[in-house]
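Let's look at chain A:
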Amino acid sequence: MAQPRVLVIGGGLAGLAATMRLAELGVGVDLVSLVPVKRSHSVCAQGGINSVNALTRQQGDNEWKHFDDTVYGGDFLQHQPPVKEMADWGPRIIDLMDRLGVPFNRTPEGFRDQRRFGGTLYKRTAFAGATTGQQLLYALDEQVRRYEVEGRVKKWEFWDFLEPVLDASGRCRGAVCQDLVSMKFKAFPADAVILASGGCGLVYGRSTMSMVCTGSAVSRAYQAGAAYGNGEFIQVHPTAIPGADKLRLMSESARGEGGRVWVPRTPQDPRDPRSIPEAERYYFLEERYPKYGNLVPRDIATREIFDICTTDGLSVEKDRLCVYLDLSHLPREMLDRKLGGILEIYEKFQGVDPRVVPMKIFPAVHYSMGGLWVDYERSATGGMEEGSIRNQQTSIPGLYAIGECDYQYHGANRLGANSLLSCIFSGLFVAPSVAGLATASRAGEETPRLFEASLRRQEERHEALLGRRGGQENPYALHQELGNLMTRVATVVRRNEQLAAAYDEVCVMEDRWRRCSLSDTGNWTNQNVVFTKSLGDMFPVAKLILKGALLRDECRGAHYKPAFAMPGIAATDPAGKRREAEAWCDRFEANTRKWLKSTIARHGADGHPQISFEDVDTSLIPPRPRLYGLVGADVIEEVWKERSRGAADDAPAATGAGRAVAAHV
Partner candidate 1 sequence: MSPAEAETSFFSRHQFLISRLFSLSGLIPVGAFLVVHLVTNASVLAGPGTFQSRVDLIHSLGPLLVPIEWAFIFLPMLFHASVGFAIIAGGLPNVSSYPYVGNVRYTLQRATGMIAFAFIIWHVIQLHWMGAPLGGGKFDPHHASSSAALALQPVGVAILYAIGILSAVFHLANGLWTMGITWGLWTSPAAMQRANWISIIVGVLLGGAGLGALAGMRRVDVEQARAIEDRMDEMKRMLEGREPGDAPLVRPVATSAEGN
Partner candidate 2 sequence: MIQLAEDSNVGGPGAADQGNGHSDTMAGRTIHVRVLRQDGPGGESYWERHAVPYEPNMNVISVLQRIAERARAEDGRQVAPVAWDCSCLEEVCGSCTMLVNGRTRMACSALVDRLLEEHPGEIELRPMSKFPVVRDLKVDRGRLFRALERVEAWVPVDGSYDHGPGPRISPEEQEDAYPLSTCMSCGCCLEACPQYTKIEVVQREGESAEEFERRRTAAYDRGFVGAHAISQAVLFNGHPTGRMIADERLQALTSAGGIQVCGNAQNCVAVCPKHIPLTRSIARAGRAATVWAIKRLFDR
């Protein structure tokens, strides 16, 4: 190949950002997507995109604080240099999107308006109505279309990524993909392949994710040898509208704009919510977390809502779990202007006007913090070295991962409005790395043969699936079973005995999958076979999620095991409090030493995930306890501060050497 060429899998925010940047750098791009890229799942992101801005800066905010909020919110389970780099890039990214024509909401003077989101005290979030993700995606889609017209980008829409093609040295030389219309296979030789295929929500059956978020592309890379990091960290969004086909998101911005979460103090109070007086309403988030109120980080909000319904039995309804998310006290005009889009969704799908009647909501699977393990090169300033070919590279050289399908930025829990930032950032940032690689790499002699072999393998797999006879399993029913199981055991509350049992059950399901029979055996736009294939690829992901969750005996971010929770302080006298706080901090430190590690899964030859643990680079901000709403948090914090002051005097910096180990788990 004379001209450098890169294959991008997925046309959401990350994939489009990378494509745009690559095209600008003069690299030809093949962009493969399951759907027209404008229909990617990024459109569903509602609330906004975070970055430090002129306004928050004057209130004492800066990039470091954004970085700090992100790692603190993520319970320190992410390597800090990439996160720092992302926070540093935040303002530039918003400026860029602004220039690309994103209709961000404006202040009366014509500046970008900002709102506050969970996990921070600053109004860092720029937004475009209640469809920020859609607006950002469209802006990038438009730029990519422009490059497409110029011939620098070729889109392959309605195409499915089947496998990366590796040479003898294990380097990725391209991929084999399938046309979902004609069902034809095609090899895509490339200097680098970038996976930007998003999350894996469909492993949970119904979630807030789109129907294309099967996780199959990632699973295929994983099965080809790419390491997968922190799979067990699945964000459950606190507020979603339950539905038969999907759980529709109700953005955090509903709370950001003043929405209040409550339940009647009387269990299943039959009255119209509007006629329940203030005194008989339990605003449990506001009461339990006075500082953050309704805007506590997502994992906490989720657990509280889940808890108030299950443990406290205060669900609004008896037959199904839900709480009120109330906007009815806010002015209609403001709601229409700032939240119009999401309120319309509620009204459209529920037939009730949320401006008048409190919404009924419940948590739902929303985002995978985990994803393909990716590398980075640390810069002198503690960020990421721009242009290094290691940045965003998976454990397979030449294969990159960006956006939701990497594990890099959100640790154990993602802050609201950080995902759009991480997607665009990783997309823009990977481009120079890959562009450098594209000119350096040259395919070897054996490459054409590799593609032929790969094509043959995929065609055989496809034919075998079509030719299956007499199987009794229905792939759609099996998918529902898998989803129900995963939702039951691996979301808000996790218990080891359930996880272990579920792992075995998933193995049985995977075996049953092999007996799935197809109701469509044709070779034209056969969605049946495509779905069945992607279902088959959900099991390895489900297994690594369960295995990771099973092994991780602690509570961290979205991963919550009651058996390993660290309760607050029970004592009431000052000395007892102090003693318990010391013990709490001891335990926290021990837990950090043991568990502040990324879970790294590799696909074993036996089909089971091989788990190892990778140290986390916390060299910039030492881990500290997340004490949101814990009883006795003030005392613990005091003790903790004393200790960290002492530690700072003893040693100049906390551990940061883990990285070398990291690359070779």
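Picked so that all candidates are chains of the complex that A comes from, given by their letters.
Everything below uses one rule, namely that a residue touches a chain if its C-beta (ideal position, glycine included) is under 8 Å from a C-beta of that chain, and two chains touch if they have at least 3 such contacts; residues count from 1.
What you are looking at is a predicted structure, and each value in this text was computed from that prediction instead of being measured.
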Complex check, chain A vs 1 or 2: touching candidate is 2
For chain A, which residues count as touching candidate 2 in their complex? 20-21, 24, 35-36, 38-41, 43-44, 92, 94-96, 98-101, 103-112, 128-129, 131, 134-135, 138-139, 142-143, 145-146, 148-149, 181, 204-207, 210-212, 236, 240-249, 302, 306, 310, 318-322, 337, 341, 345, 348-352, 360, 362-365, 428, 474, 476-477, 484, 487-489, 491-493, 498, 519-522, 524-528
